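Only a single protein chain was left out; the remaining protein chains are all shown in position.
For subunit A:
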Amino acid sequence: MTSSPGRGLLHLAASVDRPGVYDAGPYVELARLAERGGLDFVTLDDTFARPGLDAPAVLARVAPATHRVGLVPTVTTTHTEPFHVQAAVATLDWVSRGRAGWRIDVSTTEGEARLFGRRHAAPPAALWQEAGEVADVAARLWDSWEDDAEIRDVPTGRFVDRDKLHHVDFTGSAFSVKGPSIVPRPPQGHPVRVVDATEDHARTTAARYADVVLVRAASSARARALRDQLRGQAAQFGRDPDSLRVLVSLLVDLGDGEHAAEPGHGGGGPRPSAQGPLYRGGPVDLAELIASWHQDGTVDGFHLTPVEPRRDLERLVNGTVGLLQHRGLFRTFYPGSTLREHLGLARPANQYAVTGGTS
């Protein structure tokens, strides 16, 4: 008998992107809707290249207005300071009480480089290598405080046990960081790192550092191949492949009720579009597609981007998710409180506590 690693719990996530929206209300509304459906997490994309608010700011604003759903903003690594990035993500984990993730991305264009005036655009391969280094140093900085570093020992007058605070002394290809972090180790130990591995250049970084990998695939065969490849690569990096969750990213257009708008598009299969694989049809057929791709071990779950944010997320939650719950394929409540718990990922051990690291 072979193991069937794709048959674990089904994981569902949704984007709460709202182009042109600059106040908090609509984001809170979508995140609450996702939470009502028991989704693992919501994502909010971010780039310096298009109008939009700072994504971690928006999801920090959403955090106190929600209770269980994971919050995953995109934070880029090319023109930002790794020390600030890890501190912001750790803080999102603190203010959400263990629900933070971080979708890692890079800035490839010369236009973005000109906004900072510090360096020129670089090839994606180099930027993704650097993104991997930022992901690495972030985890080191999250670990630079052991969980029990704060002791408040009145007799000796010591607030912290400084043997449990660690310099990270990290030197990467383009930056170095001394450490320790200014922020104590966050509730999840490591907030969940998410990488979209659609681009070839991102795949190695994803396999090495990501907890959740997003892949774009219009067929189950393609999705399965990508998942197998990522799990194989993760194993080469010494990781347990089962510590990786591979989700298929689909655009979803549920605007036409139960009847697929495109003849020949029925049967629920997505098809390629300029923005990535697009599913267009009804919520019931989408539930069928999700169930079948998950049950045959193709993927661990789905990351869905509504074409029409409010309408499609509502139909997704009330229709698709409701059906999956009815069939016992998706959770009806959150048994855990942290994003790692939703994803079935263990809280990582502290690399300095284990190895004894330097102080």
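Keep this in mind: a contact is a pair of C-beta atoms (placed from the backbone, for glycine too) under 8 Å apart; a residue touches a chain by one contact, two chains touch by 3 or more; residues count from 1.
Here, contacts and distances are computed from a predicted model.
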Given "Serine/threonine-protein kinase RsbT", "Acetolactate synthase small subunit", "Oxygenase" or "Spermidine/putrescine-binding protein", the protein name in the UniProt record of the chain not shown would be "Oxygenase"
Which residue of A:L12, A:V58 or A:L339 touches the chain not shown here = A:V58
Which one, A:A87, A:A225 or A:V307, makes contact with the chain that was left out?
-> A:A87
Among the options A:L9, A:A122 or A:I182, which residue touches the chain absent from this view?
-> A:I182
Using the touch rule from the top, list residues of subunit A that touch the missing partner.
-> 22-24, 28, 47-48, 50-54, 56-58, 60-65, 79-84, 87-88, 90-92, 94-97, 111-112, 114-118, 145, 150, 152, 154, 156-162, 165, 174-184, 359
